[in-house]
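Here the structure comes first, spelled out in structure tokens, and everything after it is commentary.
As you look at this complex, bear in mind that one protein chain is not there, while each of the others sits in place.
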Amino acid sequence: MTEEQIKLAIENPKMSARDVKVFYGEKQAIKGVSIDVGMDHVTAFIGPSGCGKSTFLRTLNRMNDTVASARVEGEITLDGENIYAPSMDVVQLRARVGMVFQKPNPFPKSIYENIAYGPRIHGLAAGKADMDVIVEKSLRRAGLWDEVKDRLHDSGTALSGGQQQRLCIGRAIAVEPEVILMDEPCSALDPIATAKIEELIHELRGRYAIVIVTHNMQQAARVSQRTAFFHLGDLVEYGVTSDIFTNPRQERTKDYITGRYG
Amino acid sequence: MTGPAILLLLAGLGAIAWVSARARALRLQTVARATGRRDAVHSLPGYHGWYVALWTLIPAAIFLIIWVNVAPGLVTQSVLADPAAQSLPLDGFSRSAILGEARAIASGNQAGAFNPLSQGLVEPYRAALDKYGIAGAVLALVLAFAGGAFAFTRIRPDFRARTRVERLVMASLLIASLIAIITTVGIVASLLWESFRFFSMVNPIDFLFGTKWSPQSAAMGYGNDDAFGAVPLFWGTIFIGAIIAMIVAIPLGLMSAIYLTQYASPTVRKWMKPTLEMLAGVPTVVYGYFAALTIAPALRDFAVAIGIHGASSESALAAGLVMGVMIIPFVSSMADDSIAAVPQSMRDGSLAMGATTSETIRKVLIPAALPGVVGGVLLAVSRAIGETMIVVMAAGLAANLTANPFASVTTVTTQIVQLLTGDQEFDSAKTLAAFALGLVLFIVTLLLNIVALRVVKKYREAYE
Partner (left out) sequence: MTAVRNPTDWKSEAMRKRIAGRYAAERRFKFAGLFAVVLSASFLAFLLVTMMGNGLRGFTRTEIALKVDFPASPLLLDPKAITDEALANANLPMVTGTVAKTVLGEKADDLLSPTAWISIRDAIKADPMILSRTATISVPASTGLDLAAKSKGSPEMEAEVARLKQQGILSTGFNMGFLTASDGTDPTQVGIWGAFKGSLLTMLVTLILSFPVGVATALYLEEYAAKNWWTDIIEVSINNLAAVPSIIFGLLGLSIFLNLAHLPRSAALVGGMTLALMTMPVIVIAGRNAIKSVPPSIRDAALGIGASPVQVVFQHVLPLALPGILTGTIIGMARALGETAPLLMIGMRAFIATPPGGITDPATVLPVQIFLWSDEVSKGFVEKTSAAIIVLLAFLLAMNGLAIYLRNKFETRW
């Protein structure tokens, strides 16, 4: 850990990573990253494409387990508990650390069933009425309720791209996660839909610890309070968003945000 | 002159034509090139060779094809004109038998005559055969020469031989592609025609909805009524191919596909997938023998042991079980494709919600892949109901309308084989019934395929 990073170590972090390395077979994609993620901020990961943002994000809810060649070293904790420990149950972990993907991926089911999917598999609803409540609450929080309340039984795939992405956010929210990971959630959306999602992230802040990967620096500046800059598998700089953008300490960070590469 | 000799001779002529035309073109072109004009030369010498060779061979070949078809008629005519033919009996059957025997002796396929009359016709036959054989050979060779000579005179340095040869190549490709259509038309026409003749003897309603199948009694002269009710056959076909076989093939095929694609290590997959596919490569006659020799007796003993009545040594269950095993690879490869076509993002989405792999498969992948799987099952059913040898060898011939899997039932394909092997009289309702059954089978498998492909296509489009 560098000096600056230690300074940024958060009092009571929701998740923290220490010296995390990720390998795909022989190839190393993450080269020893340490970072804390707090409950009160939206944390943005920025960096040129291929630098390992998604890879690192996926270590936080062990989605890398699904890639046969991937291997993770180091320690990542959730509320102080090592998520790679044998005692950690990955099913539980992923319920607590939800994820939203780059391309909206609603299931080919109805809107209602999309939201109900998580609560159903985890057994969170006490009955039909309870499920109705959960669905409505989740859709409201995802800012989608008013648009779909009359057609809950239409297919989720029939919605527009922006609506689909909010549906996916609602689907993640429905299991009451503690952390939400978003991997470039707006990159497949038009500007209006993007604005809606950004607004939504604002509203969700504080309720969940949110980590968002973005290649759009304006977006990072708009939605996040902390920003981490990755480059070639390294965490180059991590700090308060406004500092990073106005006063980067590292040459590489400056080059990147001033658009010299990436 | 014998056929092979003529063909050999023609091939030799073609080769000579190729070589000499190529040489001539080469010589002319060398001269022409010396003049220095860029358009003096068009095609490579080889194309001139092909051009002339094809002109040598094709007219002669077309002539020979026609000749082979008309010559026998001409031969017979000239034999009949012979005085020795005056004593032939007038009725068609024995007349043609005698003529056939004389021809066989004359062409050396038979040593001696059974009928003294044919002995007298051998000489005229031999003479006529020789005459027309030589005439045909001479005409073919003349045509070959004429065609070759005509083409040879057209060789000039700037002659567009390549364009012409290529035009012919294109034409032959087109003709080849027509064979598929001709075959389809041939199938439909022959099935329709023979069925039409069948339905002029047997009421189609009786055929499609009658429940009594006993073509034997019709053949024995008890009339066609009430003998060609095909419902027991339809039921047997469905019972074995669409019910019992599918009860075996769908779970095993689907679960195998799921295990091999979602759980198995790459090494296991690499070895087990081809192993399972071998099940589809085993000839059906082997399955049939296996069903009849091993499975059917075991099932009968089992049924007798648990006290089931009507257990037979040929049973729907034996045929259906073995057929189901044969179908496993079809179902599993279709399921494999359909599951693979579900985007990875669906799987990721579900796993990221904290679903286990099996929950993801059961609640997301299978529902999403369902149309593809259903399409695959329809294809498998169409394949199963058209399968012949397993049911011929293991299902039996008894046209029973029963739901007892240990009893013997018969199927459409079994009956087609049964009706058309052994002594056949053409034109009898019994023989023609096989074509009517074939028509039904053809239509049903065709519809199943069309529906299945539609379903699968729609499904593929949904994820594109």
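For clarity, chains are labelled A and B in written order, and residue numbers in each chain start from 1.
Convention: a contact is a pair of C-beta atoms (placed from the backbone, for glycine too) under 8 Å apart; a residue touches a chain by one contact, two chains touch by 3 or more.
Note that the coordinates shown come from a computational prediction; the quantities given were computed from them, not determined experimentally.
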item	value
Residue in contact with the excluded chain [from A:137, A:205 or A:254]	A:137
Touching residue (missing chain; options B:41, B:393 or B:456)	B:393
Residue of B:81, B:205 or B:285 in touch with the missing chain, whole complex considered	B:285
Hidden partner interface residues of chain B, rising order	162, 166, 169-170, 172-174, 176-181, 183-184, 186-187, 190-191, 193-194, 251-256, 258-260, 262-264, 272, 274-276, 278-279, 281-290, 292-294, 325, 328, 356-359, 361-362, 379, 382-383, 385-389, 392-393, 413, 416-417, 420-421, 426, 434-435, 438, 441-442, 445-446, 449, 453
Residue ranges of chain A at the interface with the undisplayed chain	89, 91-92, 95-96, 121-124, 137, 140-141, 175-176, 178, 207
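Here is the rule we go by: only the chains that are shown with their structure count from here on.
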item	value
Distance between the centres, which are taken as Cα means, of chain B and chain A, whole angstrom	59
Residues of chain A that touch chain B when the two form their complex	61, 63, 66, 68, 90-95, 98-99, 101, 103, 105-109, 117-118, 121-122, 168, 171-172, 175
List of chain B residues in touch with chain A within their complex	266, 343, 345-356, 359, 363-364, 367-368, 462
